[in-house]
Structure formats: C-alpha cells, structure tokens
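For this view, one protein chain was removed and the others were kept in their places.
Let's look at chain A:
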C-alpha cells in the first residue's frame, strides 16, 4: 500500500502535446477514479502510472519513490485490462499464478496464494479451465485474481467493466468495491462511465483534453462542480444549462434567459448585467401550481420517476419528478426551482461563479 503522486506530468507525441501538466495526489488506500469522455487522456495517465507509456515531463512517484524511469515490473503495481489480457494457452490456475512464477516464488507459496485468490473471487471450480471456457464475468475475475496474488502497492484498473453487459456490470461494481474494502490497497480506476465513478470512488478526477478539470469526492463534485464541463459530466440525466443575464426586476434579483424566461436566483454577489450560464439539475425541479411556466414537449415515465421535457422559446428544460405526471404535448406546466440548487457559471470562462 502506498500513496501515489502525479506531479505536473506532461506527455507529448512528437510536437503534439496531449497531457498538459496533470497533478493528482492519491492517498494510501484510496479508491481514485479517473473519469472523462474518450480521448481525455485518462487511459494514457493510467498507462504512464503503470510504466507502459513514458512521460515527457514531470514526475510520478509511488510510495516515496520516483518511478519515471522504472520499468513496469519493478513498480510493484498490478493492472487489470479492459480486454482482460488473459493468457489463452494457460489454465486459470496458471494465469493467476503467472506473476508469482515470474517473481520466482516457491511452488507451495504460489499454490497457496492462487487458491486464496480463487477463493476470494469464487473461482475455485474453474482453476483447471482455459479462458475460452469461461464467461465474460469469470474472465474478468481471473484478471482480478492475477492482480491480487501479487499483493501490490497499487491496483490499476483500465475500464474493466466496459465489456460486460449492464446487469453483470452492476454486480462486478459491487465486487470490486467490496474487494477494495477487504484489501485496503490503493486503487486507480479508469472509466468513462460517471455512474461507476460516483458509486465506487473515494475521490474522482475529472479529465478533459489532457487536463484535470476537477478533483474531489463524488458528492462534492455533484454539489459543487467547478465548471460547466464537470457539471454536465457528473450526474444523470445531465444538468440543464440556460444562457442569460442577471437582472433586478421589481426589487428581486432574477435570471433572464436570452429568450426571456425568468428564473429564481440564489443569493449571489454577481453584479447585474453579467452574462451567465444558469445550471439546474433535472432532479431538483418539481411540478407546482405556480412557478416557471413552460410548454410540455415530451413526457417519459420510467416507473419510479417521470422525465418531463419542456421548453420556452429556444430554452429546453428537463425535469425528473418523483410523482406520476401526465400532460398532453404543448400543455402548460409550471416548474418549481429551489434557488439553493442553482449553479451559476461565467458565460465566457465557463467557471463557477
């Protein structure tokens, strides 16, 4: 177990710079999720941590040791790949035991550790099988078994659940989190799925275009997104954004959208006339008798909740309401918005105000 420090890391491919000074501190035993849209550099960052990709500038340290030029096998890490990367010509037993064999451990220790890992992962029945005879979830567990027998300082997971179906993904999500609680090892986990990030992480690192947009605990990011990108990326369905200006009308400070929709404001020191982006999450909007008047576009009942798409001029607002709700298209509906849940962002810099 160890802390990991990524300090001002830069990556260039020739003259093309893809990683622009990334700083991440990971504490001992923490479960950190790197999340972002595809191409944001999260997998590259993980591969640089593993030593599979060289860094152009900056330092990466694991424990207290700078590992910039240390080959992967000496970094004391274990990695689980998206494709599982099992050895097709070896049995499950040999797959799990391979890292120990490479480390030239005695046979009885290998046997004991492999059986221990198989026990934790419920693979004991399958030790004699070959990877091709296993299901997707079992293969994923073998890949994890190969990582845990090494008892490394850091586990690296590269989108380990993307190849599984939706149901199995939920199960494996729980299993990985449980494994972390049991072993207490530092984990760095890459995913593009913000639900995985929210449910598993102690700390989330949101990345875009080779830059860290925000680092924080899941609920922290949800409640206080640093900018429009993080606000839109975290949370599902994603936050509503309306462009407009802050005005004072009838002694009340309000938000007026470009198409004239008036929305309530929280207490803020932002001066009148500032061009802002107004953010409100669909789940923080409810249906009321009085409030913001809009016209219904589509109503989507999902059983537990009802999603209502409504518009005013060119402004679309998406609400997730707990009550059963029925409305004909184009009917008038009133949305109640709690100002406490409103996020304001600068129109130009897109940063939180």
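What we mean here is this: a contact is a pair of C-beta atoms (placed from the backbone, for glycine too) under 8 Å apart; a residue touches a chain by one contact, two chains touch by 3 or more; residues count from 1.
Everything below uses one rule, namely that contacts and distances are computed from a predicted model.
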item	value
UniProt protein name of the chain not shown, from "Carbohydrate ABC transporter permease", "Transcriptional regulator, PadR family", "Ion-translocating oxidoreductase complex subunit D" or "Nitrile hydratase beta subunit domain-containing protein"	"Carbohydrate ABC transporter permease"
Residue among A:21, A:37, A:72 or A:291 touching the omitted chain	A:72
Residue, one of A:10, A:85, A:183 or A:262, that touches the chain absent here	A:85
Contact partner of the left-out chain, one of A:21, A:37, A:58 or A:136	A:136
Sole residue of A:98, A:157 or A:345 that reaches the chain not shown, by the stated touch rule	A:98
Chain A residues touching the omitted chain (full complex)	50-52, 71-73, 77-79, 81-89, 98-99, 102-103, 130-134, 136, 139, 146, 150, 156, 163
